[in-house]
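Missing here is one protein chain; the remaining ones are kept as they sit in the complex.
Right, subunit A next:
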Amino acid sequence: MPNHPVPVPSSVLAALKNKTIHLSAAKMIHSLFLVNASGDIFLEKHWKSVVSRSVCDYFFEALERATEPENVPPVIPTPHHYLINVLRHRIYFVAVIQSEVPPLFVIEFLHRVVDTFQDYFGVCTEAAIKDNVVVVYELLEEMLDNGFPLATESNILKELIKPPTILRTVVNTITGSTNVGEQLPTGQLSVVPWRRTGVKYTNNEAYFDVIEEIDAIIDKSGSTITAEIQGVIDACVKLTGMPDLTLSFMNPRLLDDVSFHPCVRFKRWEAERILSFIPPDGNFRLLSYHVSSQNLVAIPVYVKHNISFREGSSQGRFELTLGPKQTMGKAVESVLVSSQLPRGVLNANLNPSQGTYTFDPVTKLLSWDVGKINPQKLPSLKGSMSLQAGASKPDENPTINIQFKIQQLAISGLKVNRLDMYGEKYKPFKGIKYMTKAGKFQVRT
């Protein structure tokens, strides 16, 4: 802020003479800069007085120091400000703050901003933000007042500022209207702050996706070092009026640690292990959970690997075979294997039994798009790697990261028992889908 000892021209002094400059601590988020992957500031928004974009130089310095984009420290102190940044979709969201504030408060808010953009524009890319710069500005204006969050619920925001759709863009250009809502969102005053009122659908439907991710570290010999299941229930609820839903599980005791959307009545859960809630309109994450660690985690795939370098030779051997393990009879699909090979590897000459593989000689990243695993004919990737001539054999062992999907299976065995609706007369269409995915699934070699 303008508190540097800088000579000020007399004309300015005249203009400022009836204005006192206070250095009183201004709280929370002061300004926001959006920086793209190539290091350009492409949007700035100030909620209090203007902070020069040169403050971002400290951020750029940190960016240069960091070897990887994600290694920029989330909090960067500068002489007069603190910069708190998050990296999403290859855009850095850099918030400028001036005084003590819980860092997670700012980080969480920035992520919420990104989520909102994604919700509005489908994607959160530089192009999308630039295309919708006015909407973005309106959103930011509504989300923060004087640096303190005002409205962050997407249901409320959507009433204040209509999301752009192709149709509305056309209408807007013809009628010359914008996306700003005419009315104060009723939600601000309604009993249910996260749900807008007056929702109407001709087809009333409620879909719930139970998605579980397996995080695991498998060691060299194939034994599990750590494995846990994290799950979420994402909902897409399009129901008329003010429905009050309850969702119960066959085996709620599986859930060890849960976090809820604010709509879930916590006490009901504590007492009866039933999710009772008035849902927001549209898409939202109802619940995230962690499956208790006492339960053994079924590992759906195994990897046989032989990655070796011989001393003195400029060749290395690479062999990888995947197979299904505990899949409850379901097919393992969308399998993608990736591995960061040692720096010494110049190139890889491999032969996949199915799917395609790529090796980037610059980043040394090997990735193999396997597709579906056929238990009769296990997919394999074999071949040789060429090393730098004369270089000694690399010490490091590459780890293998695996992604996969299993449809119609919640690997923890979690099952939704029933979904009931109260408060409305009609009969909604209900759907539950299960899916298991690999989370951070790593095999050490």
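As a working rule, a contact is a pair of C-beta atoms (placed from the backbone, for glycine too) under 8 Å apart; a residue touches a chain by one contact, two chains touch by 3 or more; residues count from 1.
By our rule, contacts and distances are computed from a predicted model.
Missing chain, UniProt protein name, picked from "Protein transport protein SEC23", "1-aminocyclopropane-1-carboxylate synthase 7", "Growth hormone receptor" or "AP-3 complex subunit beta": "AP-3 complex subunit beta". Contact with the undisplayed chain is limited, among A:Lys304, A:Arg343 or A:Lys433, to A:Arg343. Of the options A:Ser52, A:Ser313, A:Gln326 or A:Thr358, the residue whose C-beta touches the omitted chain is A:Ser52.
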